[in-house]
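Below are the structure tokens for one structure; questions will follow.
A single protein chain has been omitted; all remaining protein chains appear in their positions.
Letters are used for the chains, namely A and B, taken in the order the chains are written, and counting of residues starts over at 1 for each.
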Amino acid sequence: MRLELNKVKIEDIQFGEEMKVENGTLYINKDEIINTLMEEDENITGIDVNLARPGEKVRIIPVKDVIEPRVKIEGKGAGFPGVTTTTQTTGEGVVNVLDGAAIVTIGNQVGFQEGVIDMWGEGARWTPFSKTLNIVVDISVPEGFSPHKHEELVRRAGLRASEIVGEAAREAEIDKTEVYEIGNFFEEHDKYPDLPKIIYVEMLISQGLLHDGYIYGVVSSDLLPTLLHPNEELDNAVISGNCVAACDKITTYQHQNNSVIKDLYELHGKEINFLGVLITPELTTLEGKYRTTDFAAKACIQYGADGVIISEEGYGNPDSDLVMISRGVEQAGIKSVLITDECSGWDGMSQPLTDTAEEAVAVISTGNVSHVIEVDKADVILGNPWAIETMSGGWAGSYDEETGKMKCELNAVIGSTSEIGYHNATVKLY
Amino acid sequence: MKVIYYLNQFYGQIGGEEMAHIEPQYQDKPVGAAMGFNGQLQGKGQVIGTIICGDNYFNENREETMEFLEKVYEEHQPDLVVAGPAFNAGRYGMACAGVAEFFNGEHQVPVISGMYEENPGLETTREYAYVVPTGDSAASMAQALPKFAELARKLADGEMLDPQVDEYFPQGKRLTYITEERGSKRAVDMLLKRLKGEEFETELPMPEFDRVEPAAAIKDLSKATIALVTTGGIVPNGNPDHVQSASAQKWAKYDVTQIDELGEGYYTVHGGYDPVYANEYPDRVAPLDQLKRLEKEGVIGKVYDYFYTTTGTGTSVENSENFGREIGQELLDAGVDGAILTST
Partner (left out) sequence: MTYLLVTNNDEIQSDYDIHWVDGSFEDVIKETHKLMEEGHELLVSPLPASIRMFYSPVRTMVLTKEKKGPSKSTLQLIEDALGQYKAVLVNKDPDYRNLEDYKYMDKKLFNHAMAELSGFNN
């Protein structure tokens, strides 16, 4: 499969009459977004679109998903196949990407949902999305709309918004092109017979409402671990339905730009032979966990992997899946590296993971979710101001009325402890 | 910076083992080892007083000692507390742990200490204090004190200490910070190192697993001889064999063939738990009464003639392993089929 991503570098976003890119500025036709979405879904009672730029004292809360606006100009599988468009395999063709812009959907389906993006100050350091130019879309639904339907509606609308805005990339000037090309197992082996074969085991939270992921629109809990070509994930095959774990949920944007996939791709043909991405659901039942972790380990063995990188989504019971897969592959002689966040308490003294295995000798820690940061008062809040009160670390009198400063745990910050290693947090022992 | 120094009876120049029972006292000046430390502070602080306490007293009279420390804290409000170095002296190490936990845990006063890596007091002390690694005997005092002073001077300057730079035992605090490379890149680099057989350092070490293979199950319990062993410090009244209340140096065995329960003839010397209920009825900790009942009912064949006891708290891993082997060998030689080990 060969995928070309044409990057259209966006340096600023503004509202405008027409959806287009001119001299690095993305002009957004607000009405087009609002009218199109409301036409497509009669359940939407209202939409608000706002812009948030890096450095502005804007707080976006609570965030549901982040999506990269793109448009496929050549090849099959345009849009989000199986979700917004008819199912077709993606991963091939030419896609124009509004590089640096992001659609951010906000609003909560249940009261305790959290997820903040601060565009300035201390909070901004801890989220990758303080550096993107954010088009914030707030979608209203009727009173009494069930959370289940609400989630699906906003999920879909966010993806559609990214497509509507993405159209601006169609005629835009391309700044650079990234080529992603990997053939089938035999072709690649023939080219690089001596390079170690690597599989990326990507665990997805698959435990029910607000805790799901989708591959071609199929909810991840319905799947056995499934091997994807890396291009598929880079080309909209995987989307997020995870609305609860702000710090380590893999947003759709992060699937589209999966950092493990990108970093492995960098080395493909040079130091490694990247076989593919094994999407592995994290199930709730114990029987389900044994099944998926066993199968994932077996798949790595069956495909002849020499090494695997295993990433997690969430914290708590998925820690068991993480170490079980590691044990399974290590016992077969395959070297594994795990990427996970930890929950070591406010003082960093608690046991970091809920499960352990002596085989897990190589672990990357993406941060302590309980680490407390202090953030300043925002000038503008996009979303629900009262959501701040329910934020992790945002209670127990941590809000200073006078200065407006607030304490919050990394837990509440979007992408702060990303377990696909998307961000730069880590942990040191003192 | 006001420093208060804690020493045991020996380093406080009161006496040796025979004075390990003395009550805590406070002197308004640096005494013994504290003097050497005081001389190296280079004006950044001074030792305003020294607490001296007997190692046995500290471990056997926790409550009273804590009350004493509280009074010292209230009256003198130290900015820094230094305890030890305890080298490999177990009870002294346990006392340093108590001092560190009190001043730092209760009152957030920084504490510096020092001991040998196998000192059983290390586990707790390091959580509350910056513990400098020392040799196993007082011969390394001359190296330890300058390190104490160095850490003290840095703390006086408001510097943040780092175990890798300042060479103290890591406290177990996992702190989060932003680093240059993103997690995925670090993961890929680590994998390459593993594939090439190169050295790498995990960012999240797994706990150390100490595996012991269990023996095969007893086929017929009704014919088996079962021995009772405890680390709960249960001993006959008067503690005839002087089993220590912490950092045990020995184990003891007692003939229990003539009794149906430990009852009034036994009590606890264990310094690590509230003794009230164990003293009322020691079988709560070492259930000889139940074993004897099971013997009468024919559920087990026989209760072994001897009951084995020692104290677990603060006992070094090395001693624990040795005791286990020695007791185990005796039981094996005596043809015992199984043992019940109770701990607290």
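In the analysis below, a residue touches a chain if its C-beta (ideal position, glycine included) is under 8 Å from a C-beta of that chain, and two chains touch if they have at least 3 such contacts.
What you see is a predicted model, and the numbers here were worked out from it, not measured in a lab.
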{"item": "Shown chains touched by the chain that is not drawn here", "value": "A"}
{"item": "Option from A:Thr36, A:Thr89, A:Thr226 or A:Ser350 whose C-beta touches the chain left out", "value": "A:Ser350"}
{"item": "Selected residue (touches chain absent from view) among A:Val71, A:Val369 or A:Ile414", "value": "A:Val369"}
{"item": "Per the touch definition above, residue among A:Val21, A:Val201 or A:Leu283 touching the missing chain", "value": "A:Leu283"}
{"item": "Hidden partner chain, touching residue among A:Ile205, A:Leu264, A:Val277 or A:Met406", "value": "A:Ile205"}
{"item": "Hidden partner chain, residues of chain A it touches", "value": "110-114, 147-148, 205, 207-211, 221, 244-247, 282-289, 314-318, 320, 343, 345-346, 350-351, 354, 369-370, 390, 392, 395-396, 411"}
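Everything below uses one rule, namely that only the chains that are shown with their structure count from here on.
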{"item": "Of chain A, residues touching chain B in the complex", "value": "125-126, 196, 198, 259-260, 262-264, 266-267, 271-272, 306-307, 309, 311, 335-340, 342, 344, 347-349, 351-353, 356-358, 360-368, 371, 410, 418-430"}
{"item": "List of chain B residues in touch with chain A within their complex", "value": "127, 161-163, 170-188, 190-192, 194-195, 200, 202-207, 209"}
